[in-house]
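Missing here is one protein chain; the remaining ones are kept as they sit in the complex.
Each chain carries a letter (A, B and C) given by its place in the written order, and its residues are counted from 1.
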Amino acid sequence: MIIKYYFCRLKYHLFEKMGANTIGKEFSLTTFGESHGKAIGGIIDGCPASLTMDYDFITKELQRRKPQTEYCTDRKEDDKVIFLSGIENGITLGTPIGFMIENKDIRIADYKDVSRNNHADFTYFEKYGIAASSGGGRASARETAARVVGGSVAKLFLNTYGISINTSIETIGNINYVQHNKEANALLQQVKETNDTIGGKIKCNIKGCPAGLGEPVFDRFSSLLAGAVMSIPSVKTFEFGDGLSPSRRGSEYIGDGLQGGISNGKEIEFLVGFKPVPSFNIKGRHDICQLFRASVIVEAMAALVTADLIKRNFKINKI
Amino acid sequence: MIIKYYFCRLKYHLFEKMGANTIGKEFSLTTFGESHGKAIGGIIDGCPASLTMDYDFITKELQRRKPQTEYCTDRKEDDKVIFLSGIENGITLGTPIGFMIENKDIRIADYKDVSRNNHADFTYFEKYGIAASSGGGRASARETAARVVGGSVAKLFLNTYGISINTSIETIGNINYVQHNKEANALLQQVKETNDTIGGKIKCNIKGCPAGLGEPVFDRFSSLLAGAVMSIPSVKTFEFGDGLSPSRRGSEYIGDGLQGGISNGKEIEFLVGFKPVPSFNIKGRHDICQLFRASVIVEAMAALVTADLIKRNFKINKI
Amino acid sequence: MIIKYYFCRLKYHLFEKMGANTIGKEFSLTTFGESHGKAIGGIIDGCPASLTMDYDFITKELQRRKPQTEYCTDRKEDDKVIFLSGIENGITLGTPIGFMIENKDIRIADYKDVSRNNHADFTYFEKYGIAASSGGGRASARETAARVVGGSVAKLFLNTYGISINTSIETIGNINYVQHNKEANALLQQVKETNDTIGGKIKCNIKGCPAGLGEPVFDRFSSLLAGAVMSIPSVKTFEFGDGLSPSRRGSEYIGDGLQGGISNGKEIEFLVGFKPVPSFNIKGRHDICQLFRASVIVEAMAALVTADLIKRNFKINKI
Partner (left out) sequence: MIIKYYFCRLKYHLFEKMGANTIGKEFSLTTFGESHGKAIGGIIDGCPASLTMDYDFITKELQRRKPQTEYCTDRKEDDKVIFLSGIENGITLGTPIGFMIENKDIRIADYKDVSRNNHADFTYFEKYGIAASSGGGRASARETAARVVGGSVAKLFLNTYGISINTSIETIGNINYVQHNKEANALLQQVKETNDTIGGKIKCNIKGCPAGLGEPVFDRFSSLLAGAVMSIPSVKTFEFGDGLSPSRRGSEYIGDGLQGGISNGKEIEFLVGFKPVPSFNIKGRHDICQLFRASVIVEAMAALVTADLIKRNFKINKI
């Protein structure tokens, strides 16, 4: 045996790849688009034929990403999705669904002059040696609009199986938003007055899920959900079930919608924790508390994972 | 356009696939083996040539999965790994590394007669219509030995880059194991005396990680870590950083080792929460608190993800 | 062990998926679009940052797909590609490159009334139970425009490595187009006069390829080229080298640009055989001999495969 190479720590880190813009195996979404480029969009591959598109629903889902309360940024995004393929007369053809959303309201000036604190720009520049003229490039909230479109189509598909996905805000900071709503709103008001931002948690429920979704080793339902949800910008924690199981005893443990990583037919529930928006001190249009807008993105990721597993584990019957 | 098929909810769920036994793209591990079959094992694909195998290290890693304290099961597992390919004279060849661990200590009787509470068997039978004669089939703790072998080789690879991965127990139940060690041990003793089990959290640190690991959209470092770690049996929560970011304000937020999902060169830290072992009331040999044995599995999954990203984002130089 | 399911041949074939619209692992192309829908297009994922786009080159490549000689269909396709993302000021950003080409010249009437012979429509309807109002859906020559865009970008990338890809027509029917050009043209004329069509072979050369492209087992360079090229509609044969090696003795064998499936630095050469266009007897606008238009598609597939292997096996240096 002849050894010619040896390992050494690289003196210069060489990076070149910004791939991995696809999620899902049999119901997949590939996205494109910078936050301040011409358009964002994507391709949904694996959506079955004969599904009726509900464009109003998709538009409403996109609107949920827009400012809804006084705690959201006032950037006006006209998120009108244009479907380019895969649909004829409002019915899916089974072919890939290409779509795009044009970027219209681009205020680059807001972003240019301030050295932002802790944003993704530093690592981007280190990694790619090039950066779009402003904004966080691909790792921006803007990219998530394409996820919402993919998630909406996934929801329409899941609806035909009787599966629904919903979210609610669980905590603002460390105040329970349901049980102590008044306190939570006071906290939000205080954060706003101090030009600060705050994190929190969203609860997501998947109802109507049949038993059998997920694979027992690396593609457990919980594993795929965690990976998908953690890919949302600002998400830092994922807790399956009520999040309390690590503190419980076996005799107290009730169980959740999974056994061995595979759905058992019961309701699925998980919590998603968002860090506070980092850029609190600059003039850019950012959210004080992004939970209000982020709910639909959490649902989208959950819908994409569930639709993918339905395609992988279930079969579509003729009638 | 002619529509011939329509969607309907499936009356009978048809499942057939138990795939997804591979993790990683460029440094990947594929595992095989039932908990009570002839052997478990796997293939490590993508490990570079010229890496020196440290068999003692791998053996020690496997021993960490064995009972170490009085709070672990007393099942005697002789986990001797046999490498079948990819190594010559203790040096990797760059070819796939096949390995196996024979199953020796199989006490099927322990498992047969008791209807276990909340275990994976129900969903397995529903999904595959067939089950191994005992145990949880693939979704068992036994399968994780193959992960530890893969993780050990990944660690040896990462060491050549100066990257180290370590864990510590963070909480037993809801008691901090470091700050209140005495209380935590008292809790463990009480749980043991009541024939109960208890969950807890493990902290994992990745040191020496270069800036630039991860992709900005779906394959963020945090996303891949979450997906990998959540695939460990009994893991229910994943918290990046100290787990407190959702409760913080922007002005209090310190940041962690990631920016935009990509490592920034700082230390990576995350918490992994385990539910209590469910089968507390049967005669099978199970752990009272699985954190002690699970640490090495958490490290293995972190090492596999990090090695994969090193392969995807870094390049190996000749000297 | 309990057996609940048994295998049986399916009485009703259940198909649902039209996936696999992606080619490549590290330099990948995902395409969308029906031949007679709103637009076709795709996403190029993995193209490195800092590459200069040559729009004139891309336009010229697309024009090569259009009728150039009297033996091609006279359908007027205005293939103007619109890049939606991944490029700023003519320089790639390293982010996914979304693009589309609007479908303008759609004459559905031509296709509607004739029961076409041996076309893809039958299998499509069987498989998806739904069909676009005309044309061959996804398996049409129209879809290949997106491949040409992807291939053009791949060529620009390969050019930075000194790699060039070229084609020439090798045979028309069974007449060598270079050695017996006059006869070949007479054959074409005769085929045209009899309202018939004819097949033939294209030769493709990859020059400047470094040693080391390809993997030794399933992803041999020849294997990936064959798979990519055979995915072009109407392609039926793939011959690596001069196509004569199966008839040679070992003592006569000269070798080609591969050893063990991996490039050795010599020129790569292969032949691609097209069947005659099947729909000779209908009014639709089809080609008498598609080789003239198909050359650029063969080059595109070769470029996509080579670019993918460059990304998988080579590393991009800063200067």
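Please note the rule applied: a contact is a pair of C-beta atoms (placed from the backbone, for glycine too) under 8 Å apart; a residue touches a chain by one contact, two chains touch by 3 or more.
Remember, it's a predicted structure, so these values are computed and weren't measured experimentally.
Enquirer: In the complete assembly, which of C:191, C:206 or C:268 touches the absent chain?
Expert: Missing-chain contact among the listed residues: C:191.
Enquirer: In the complete complex, which positions of chain B touch the hidden chain?
Expert: 12, 14, 16-19, 21-22, 26, 28, 30-34, 37-43, 45-46, 48-50, 83-86, 88, 91, 93-98, 100, 128-133, 137-138, 311, 315-318
Enquirer: Just checking the interface: what residues of chain C touch the absent partner chain?
Expert: These residues touch the chain not displayed: 1, 3-11, 13-15, 17-23, 31, 48-51, 88-89, 91, 118-124, 126-127, 136-139, 143, 160-162, 171, 173-174, 191, 194, 196-201, 210-212, 215-220, 222-231, 233, 235-241, 243, 245-253, 255-256, 258-264, 273-278, 280, 312-319.
Definition applied: only the chains that are shown with their structure count from here on.
Enquirer: In degrees and to the nearest 5, what turn takes the CA positions of chain B onto those of chain C?
Expert: Value: 180 degrees, nearest 5.
Enquirer: Can you check how far apart chain A and chain B are, centre to centre, with Cα atoms defining each centre and the answer in Å?
Expert: 24
Enquirer: Could you grab the centroid distance between chain A and chain C? Build each centroid from C-alpha atoms only and quote it in angstrom.
Expert: Whole-Å distance between the two chain centres: 34.
Enquirer: Where in chain C do residues touch two or more other chains at once?
Expert: 128-133, 315
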